[in-house]
Each structure stands twice: as structure tokens, then as C-alpha cells.
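Omission of a single protein chain aside, the complex is shown with its protein chains in their original locations.
To keep things simple, chains are lettered A, B and C as they appear, and every chain counts its residues starting from 1.
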Amino acid sequence: MRRGGTALALLGLAAAVAFPLLTTRVTWQNAAILMMMTAQLGVAWNILGGYAGQVSLGHAAFFGAGAYVSTLLSVKLGVSPWLGMGAGAVVAAGLGVLVGTPCFRLKGHYFAMATIAVGEIVQALVNGSDALGGAVGFNLPLGETGFWGFVFNRSKLPYYYIALGLLLATVGVNWIVNRSHVGYYLRAIKDEPDAARSLGVSLTRYKMIAMILSAGLTAMGGTLYAQKELFIDPGSTLSTSLSIKIALVAILGGAGTLWGPVLGAVVLTAIEEATRIAFGGTGRGTDLVVYGALLVVIAVFQPSGIAGLFTRRAPRPPAPPEPEARFP
Amino acid sequence: MTVELLLQTLLSGILFGLVYALVAIGLTLIFGVMDIVNFAHGEFLMFGMYAAFWAFALWGLDPIVTLPLTTLLLFAVGVAVYRLVIRRITDAPMLSQIFATFGLMIFFRGLAQYLWKPDFRSVDHTIVAGKVAFAGLQFGLPQVVAAGGAVLTTAAVWAFLRFTRLGAALEATAADKEAAALMGIDAQKMFALAWGIGAACAGVAGALLATYYPIFPEVGSTFILVAFVLVALGGFGSVVGAFWAGILVGIVEVMGGFLWDPAYKMVLVLSLYLIVVWFRPQGLMGKA
Amino acid sequence: MTRSVRALAAIAALALSLGASAQEEIRIGVIYPLTGAAASTGIELKNAAQLAADLINGTDKSLGLSLAGAGGLPGLKGAKIKLIFADHQGNPQVGATEAERLIAEHKVAALQGAYFSTVTTTASQVAERNGVPFLNADSSSPALTQRGFKWFFRTTPHDELFVQNAFEFLRDLQKKKGIAQPRRIAIFAENTEFGTGAAKLQERYAKENGYEIVEKVLYPPKGTQLTSEVQKLKASRPDIVMQSSYLGDAILSMKTYKDLGFLPTALLANDAGFNDSEFLKTMGKDGNFVISREVWALDLGVKKPVIAKANALLQARHGVNFNGNSARAFTGVFALADAINRAGSTKPEAIQKALQATNIPGADLIMPWGGIQFDATGQNTKGAGIIVQVQDGKYATVWPFDLASRDVIWPMPSWDKR
Partner (left out) sequence: MSAPLLEVRGLTKRFGGLTANEDVGFTLREGEIMGLIGPNGAGKTTVFNALAGFFPPTSGTILLDGAPVEGLPPEAIAARGVARTFQIVRIFRSMTVLENVMVGAMLRHRAVPKAAVVARETLDFTGLGRRAHDPAAQLTVAEQKRLELTRALATGPRLLLLDEVMAGLTASEVQEAVELVKRIRDRGIACVVVEHVMEGIMPIADRMVVLENGRKIAEGPPAAISVDPNVIRAYLGEGYLAPGP
């Protein structure tokens, strides 16, 4: 089983690395970049929302932090966006601690609602702040800069491989978390918080670790977005609909699984693009009807996410034979 | 002058708050009974508005006249949504429930755009047109009627839950599903009833709003955020909590916008919410 | 990597060969919001642009615009224009993706779009990065032509000119009509790029012209109520309210004005929601006397017959009149066709050069403009705005006075005397 999974992952990785060499069609490359960027956000969200079970619907605030910090640093101070990416992650992590401190006391829907509130507040404040570009946002300079400057015009490939690299790094962090005691603790917190505490698990500390990782990685995705689109404004980087989409990707694929959010991003982007291309030109909302209906159908028939399709029937390895334990 | 303006603003805030409350009590009722947050609730409101609009546009019937029909229609829509979709995800994890109702929201918006085009519509004359003026204050009659309707509907729902056998059964299901089942209450029926009443409340609100608010496929998104805040602020599942939260939020939003900066009126409302849950994580009247 | 380079080279060779042989078709990518909140506008724009292309490709010369009825572009041996439409959904990222797709997949000679300033920003960036001309006919954010782009051209005037027009209008009222100058201005705008941008310009021009800003209310759009905003306006007792709102808020604010008994001397709107037929329908007589800036009005056809003729064509085909937006989209296609025709080529550099040399006379447009001529930033310097007032439920041109079909009604009559 596990070996099969590794082989599958390696195969997927090889395909991902080779993909842009197989097709030079910009549309496909763009779609692939979009999928990977979306997947990266879902995977980052998954650490907090999936493993730790803290359903955040305010992750756009972290995404925006990444986009705004790197942009401000590069536009105002000429700092390389690569450094800005790190700075953005730190700021987002700090914001995460700020959000988590009051909100982690809240349970379930209350926590989700509080994160929506935080996201909306951040958007309104940035929108009203002239120093942060207000409602207008920022245009980044367009000139090709080479790697260090993080702007590429001649080819999509740099963005493609950066998106792939960031996605792999994010999956890697997830993998490490999942394999370490932190991952076990997060799942324990999600299942039975009181029982976890009785076993010495500090809820605040581990939720906070999840928050910091999740927020920081989300922010890195925000920097990549800013450098790829070279334009940011509150509507496109801080909106609640973005927050919901980030969560949706992970939930669709399977929250709390390693590859679920990646699958979710692939499927969601495919559905979105297909419905838009097939029905979008009609201007009648047909694309939304089909898209919405598909979401409902998936939620109803595959409630554990698409990843559930692959794991549900998979038998666990049988326990090694051993003499039945008896009480003396 | 200033006192008048302040009083006028305060009362306007209360009028709006009452309509907010009406949207929110349906949402909180559904949550209380089923532990499901209905992201598509704003779309029930939207359907209520369109029902009122089409009765007006096609047959010249006033939204106030067709209000009982709109209410019944939305009750049926609520029950249908429960039967066709929600019933199947009753025991699913919270995440996939969010996912399903979110999909419903997108579906309904798309459907409205498909059927009725994305245009803005409005009911351009109604029997409740006009103004109410007293002591130097003036209010649009539609707003006053809407607020009054909201109070009556909320009171009716409250009385239903409090004083009828069916309402008691609904409350019992909300409190403890297993115990209710042991008492011979059919949970499926109660769930359907909650969705019916929840959607009907949104339908009443939609019909009342149609007398003065523009109607368009995405109108639900305008009200849903406030409704969420009310439900969480009042305490998930608490009808009375949502009612008082509605008035509170209405006042804070309108007074805050007037005295401070309208650009930050929602920031004020959301901050109020965060402050309240900081001290009372279960909301104003929620069960701990 | 070498494989990709080889593949790229192959594609490039293919593109070159296509460019050489496919002279009979000139592809122009057109990006508009065909779904989402602005879908109805997007479809109007699409129809108008398509009408323009069909006129150029057809042989009916009766309209009287110089390329209309040419049967294709004479400069390219009668090559026909093909518009390839794409939907950006009002989303800047989608706009960029679609621009990229049109350039890469459809090898478009030029792009036109995108109505929303935010989407125009990202889509034109893609054009700039790929070296493809981008013509914007309908986004009014001044920032768009302040980016130092080399491939970006805008035919419509931007908000700065419109705000300037509003103050010229006020000055002309006093100078030529002897209407006393009101001094107290309140600014009322949604706190988006559109609203805040306009508000800043209005503030600046008000100060320069010696007006007093008594209140500036920026509100979050699409809210549930505008009561607190209108109360603030009312408390500041302004003579003139300068308002930037989209349709829903325009309707809601007008109803709130009436409910709260607020009536300034004049309401000067900044296009958008106030110039929508649905606004007139919903507001009925309460919508009368609103003054708004425009770039086009049907009644201009009285003094400029080509406007009426073009409108009749659109009426015949889609059963609707032109409006400011669709007239500009129509004009955009003509401006692009003119440049490509003079370039005699679909090579981007040639079209860019031709665009820079554009000089279309005002008579050759369905707009009330002096013509089309771009400055170094790509901004048309000969654009002009007009000011309309809702009278008897219709938009009537009231300024400039030489184009006006009606006299301005000033001040607004009170709510109960209509």
C-alpha cells in the first residue's frame, strides 16, 4: 500500500516536472500554474483546518499579508520579493498568533465565524489605508528582472517551477508535520481536545504551531500571486470569497489528508475552467448552475472528499500474528 | 437639530436591525436543530424577493398582499432543499456540510441569473409607499412596515416554539436528538420543519424588503454576512439571542456609520462580535 | 530544456508562416465580463463591438464612417476582422489568464477590453509583457495611463477629465446662464478604486476652484443600508452632492434621500449606476433632475446624424439603444481597425507605431469628441465628456451648451412637487 502510494507520488512528480516540456501551450501551462497555486493554498490551509480541525474562513488575510508585504518591500524599498516572501510569511505568522490568541478559545462554528470577521476587518482596514494602497492597490513594475527580482516575461516556465517548488515545499512541511508528534497531537486535538489535554498536549501551543505554519505558507502563496499577476488590490487578495475558496479546495479533496487538497485543487480548477469555457460566454449564469450543482453532488455523495475515494476501501495491513494476550 | 438627527439615526438603526433579525432567526433555527450552518440562507431571502417581484410584475399584486403566498412558497422550498440535499448530509462532518450549503448558494445564484437575468429589479410602487413622520422625525413607510412585520414574525416563531406541541418537539430535538427520538419524535420531520420555517422566515423578510430594496441574483450576499454575525453573536441556535443581536447590530452599524466613518461600519459590527465572544464564547444567549 | 526551446521555435515558425499566409483574417481578442455581476453590461459591450466589426467587414457604406462598408481593411487587401471574445468574470486574475490565452492560442494582433479598471490593469500587463497592443475603450481610472506602458492605448477620457468637466459645467452655469454659484460640496462615493479615485480628484478640483468640501463620505458598496451615510450628508447641509455609486447603491441612496427628506440644490453623479436604464425605471419620477457625466447620449443624434444612424443599426439587431459604454466599445474597434489598416500588417510593432500616429477626426466617430489622437502615455487627448440630466425620465444632454438638447433644470425641485 504505502510503497504503491510513494510510487504514485513519484510518478506524479515526474509528470509535473516534465509537463511544461511536453506542452508549450500557454493555456495549459497557465492552467497548471493556477492549479498548483490553488493546491498550495489548500495544502497550507490543511495544516490548521484539516489536521487540527480549526476551520478557518479568513485565510485570505494571510494570503494578503504575503502579497502586500513583499510588494511594499519591493516597490518602496527595492527589496527582492524572495526576501519579501520570507518577511510576508513572518508577518502572516505574527498575524496568525494575533488571531489565534483570542479565537482558539472558540469552538467549531464560532471559530469559523470569528475568522470570517477577522478577514473582513483586515480587508476593510487595508481598503481604507492610503499607506497600503487603499482600494486602488499596487501595480508592480513589469520589467524582466531575472531570478532575484522574481519577474519573468519571456516564458511561463519560471513561474511554473516556482509554483511547483512552493507546492512541493508546502506538501513537504505537511508531510513532516504529519509524521512528527505534532501531527499526532493535532489530530488528537481535532478528535478529542479534552483527552489530548489529559495526555499532556497543550491545545493553545499546538493549535498555534499549526496556525503559524499554515499562515506562513499561505502568505508565501500570496507573494507568488503578487509576483505573477504584478497587481494586487484588496478585492483580489483579501476577500472572504478567496478565504472560502481556499477552504473549499481542501475540503473538496479531503481535509486532513496529505494529498487531498492537491486533488481538490485539480478537480475544482478543472470544473471552474471547464464550466467557464463551456458555458461562460452565454452570460446567463449557466456556469454557476453547473458548478454549484457539482459541488452539492460531491458533498452529498463523497462527504469525506475526493481523497476518500482512494482510501476508504483500502484495507489496513493485517496485524502481525501473535499469541493472544491473556490476563494472568 | 443634533438631538433629532441622533434620534432619527438610532431609530433607523433599530428598524434595520429588526429586519436583520428576521433573516437571522431562520438561520439560527436551522442551526439549533441540526448543527448546520446554511450558507445558502441569503438565497432563500433572494427567492422571497423575486417571488414578491414576479407577483408584482406579472399580476400587479403588491408584495404585502402576496406575503402569505411567498411565505408558503419559501416554506416549501426549505422543505424541498432539506429532502433533496440536506437529509443526505445530516451525519456528515461539519466541513462537508459547509461545502454542500456553499454549493447550494452558488447553484441558487446561478439559477436566479439563468432564469431572471443579472439585472437589478425593483417593485416601483407599493401600497406601503410613503413616509411616517412624527416629532420632526421621518421614516420610509416600507421600512417601518418591514420592521413591524419582522417583530410579528419573530414573535410568532417564538410563540410557536414556546407554546405549541410541535414547537416543543422542535425544541426537544434541538436540545437532544436521541432523547427526542426516545420520546417518539420523528427527527426527520423536525429537521424538515426547521428548514421550512427557516426558509419561510427568510421569505417573509424577502417580501418585506422587496417593497424598498433592489432585487438581483446576488442580493443574498449582502445580508448573509450580517446574518452570520447575528447568529453567532446571539448564540448559535438562539432565536431570542438573534433578535436582540439584530437590534444591537442595527444600532451599532447605523450609529457607528453616522458618528464615525461609514467605511468602517462593518468593522465596528465585526469588532463588537469579536469582543462579545471574547467574554462569552457561546454568544449572548447561547448554551455554554 | 532544449526540447522546450526546440518546441518553442517550432511554434514560432508556425506562427510566422500563419502570419504570412492568413492575410484574409485579422484576429482581435476582446475581453469583457460576460458572467458575474456585470454580465448584462458585458453583453452590451460585446454586441456593440461585434456590430463595429461587421460594419467594417461588410459593404454597406450608408453609415458614413470612413471604414464602415469597406468590405475588410483596404490596407491589408480587404482582410476581414475577426473578434475573439473572452469572459473575465470581473476577476483580474482571470482577465490576465484570458489575455494570455488569446495572445498565445489565437495569435491575436491586438487586444481590447476590459471595462473594469482592475481587470484592464492585469490584462493590459500581459499585453505589455508580450508586446501586443492593448486598446482600452471604457475604463476611466486615471492610473491606467500613468504606468509608462508602451503598448497601452485608451480612447476614452478618464476620470480626471470628467471631474474637470463637472467644474467647468458649474462655472459655465454662472458665466453663461447667470445661475448663482453654490459653494458647499459634499462628496459621496463607494470606497473602491472607482469611488475613492473620483473622490480624490473631486476634492482637488473643488479646492482649486474655490469650493468648500463640507463632507466626504466613503461607504462600503452593496451594503444593506445607506441611512448613516445620508444622515451624515444631510447634517453637513451641502449645496451640491457629487456621487460615485453603482446601480444598487444609486437606487438605495436615492430612496434614502427621499425617505429622510434630504434634497441638495443639485446631485452631480459620476456615471455608473445613475446612467443605467434600470435606474430610471426603478426611480420613476424620483429619478428626475439627477445630473450625471456621460460620454454619449442618444439626443446627440439631433446634431450629429451618424449617432442616430448607428443607433438605428444596433436597434435593428439587438433591440436596444447605444449607451455610453457600448458606444465606446464600438468606437474602440474602429480605432483599432484604423490603426491596423494604416499599419498594413498584423505585426504588433507595426500596429503599435500606427496607433501612436492615430489621428481620427471627430466627424469620423459616433462620439461627441474632437477626435482620437494618443499622447506619449497612450491617452487619447481629444476625448470629451458631456453632462446629461434626467428630464421626463430620459437622459438629456445639458452641457456643453452647444450640444445640449435641453436646458438644465436648477435647482432640483423638492420631492413632493414633481
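Details
One rule holds for everything that comes next: a residue touches a chain if its C-beta (ideal position, glycine included) is under 8 Å from a C-beta of that chain, and two chains touch if they have at least 3 such contacts.
These numbers come from a predicted model, not from an experiment.
Taking the complete complex into account, the chain left out of view touches A.
Within the full complex, the residue among A:Ala195, A:Ala270 or A:Val297 touching the omitted chain is A:Ala195. Here the missing chain is touched by one residue of A:Phe138, A:Phe152 or A:Tyr185, and it is A:Tyr185. Summarising the interface, subunit A meets the missing chain with residues 179-181, 184-185, 187-188, 190-192, 194-203, 256, 316-319, 322, 324-328.
Following the convention adopted for this analysis, only the chains that are shown with their structure count from here on.
Ranking every chain by how far its Cα centroid lies from the centroid of subunit B, the top place goes to C.
By number of C-beta pairs in contact, the leading pair of chains is A-B. Centres computed as Cα averages put subunit B at a distance of 38 Å from subunit C.
Of all residues in subunit C, those that touch two or more other chains are 35, 39-40, 191, 218, 220. In subunit B, the residues that reach two or more other chains under the touch definition are 113, 117-118, 261, 263, 266.
On subunit A, the positions that touch subunit C within their shared complex are 20-21, 24-27, 30, 34, 124, 127-128, 134-137, 139, 142, 153, 157, 225, 229-231, 233, 235-236, 276, 280-285, 287-288. The part of subunit B that touches subunit C in the complex is made up of residues 2, 5, 8-9, 12-13, 16, 20, 113, 117-122, 124-125, 131, 138-140, 143, 212-214, 216, 218, 221-223, 226, 253-258, 261-263, 265-266.
Residues of subunit C that touch subunit B in their complex: 35-40, 191, 217-220, 222-225, 227-229, 231-232, 234-235, 247-248, 251-252, 255-256, 258-261, 276, 278, 281-284.
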